[in-house]
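Have a look at the structure that comes next, please.
Just one protein chain is left out here, and the rest sit where they should.
Now for subunit A:
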Amino acid sequence: MINHRGLHSPRRGLTFEVLRAVPIVYLPRLFFFCACSLALPLLQIRFLLLFSRQGRVRLQKWFTALSEHEKKKVVREMSLAVLTRPPKACNFLQWKDLKVVYRRYASLYFCCGLEQRDNELLTLEIIHRYVELLDQYFGNVCELDIIFNFEKAYFILDEFIIGGEIQETSKMCVAKSMEEADANQEVGHTHTHTQHIQGLSRGETW
């Protein structure tokens, strides 16, 4: 498990951390950005973005080939478009030629970009399923988990979605394969994982 404490900014105050440590699934809306773009105009998720209310990207998964510059542009415009939406608004947007489905969970926005022919309601379910998987893996997941264990979040995503399509519809299977994969990891890394969990539980009692 990789320890990212070194990257944690010392400027962040206590209250901010407490806010961020609130478990995600307890709060009704988490912003989940999934956007999937493919050059070919067929059914697919194009990209999946997670970002915080301040616009910091926590996870980005691109299923099409875009240049770095374009990716940044998309991220910036997406965050602007979604962060300005009122809270009770519809979860669907039209952005350029893509449909964007987003959901807010606690302090994170999960955002998905879809082709024109995709089923938006199903994408909402996909987003929810991903959050459930994260929750199952991390136990009461919160934004801090995703920040500190981003590679785990990616691995879970890779077990759930490949190439923009779902590969496994059963929660138990995904969880099982993650466990097995983690067991395969060499011993040195699992040690830091437990360390991290202890650190998190300390954080939660604040």
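Note that in this section contacts are C-beta pairs under 8 Å (C-beta built on N, C-alpha and C of every residue); 3 or more make two chains touch, one makes a residue touch a chain; residues count from 1.
In the analysis below, contacts and distances are computed from a predicted model.
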| item | value |
| --- | --- |
| Listed names "Histidine-containing phosphotransfer protein", "GAE domain-containing protein", "ATP synthase subunit b" or "Ubiquitin-related modifier 1 homolog", matching UniProt entry of the absent chain | "GAE domain-containing protein" |
| Footprint left on subunit A by the chain that the document does not show | 2, 4, 6-7, 38, 40, 42-43, 56-63, 65-68, 72, 86, 88-94, 119-122, 124-126, 128-129, 150-151, 154-155, 158, 162-163, 165-173, 177, 180-181, 184-186, 188-189 |
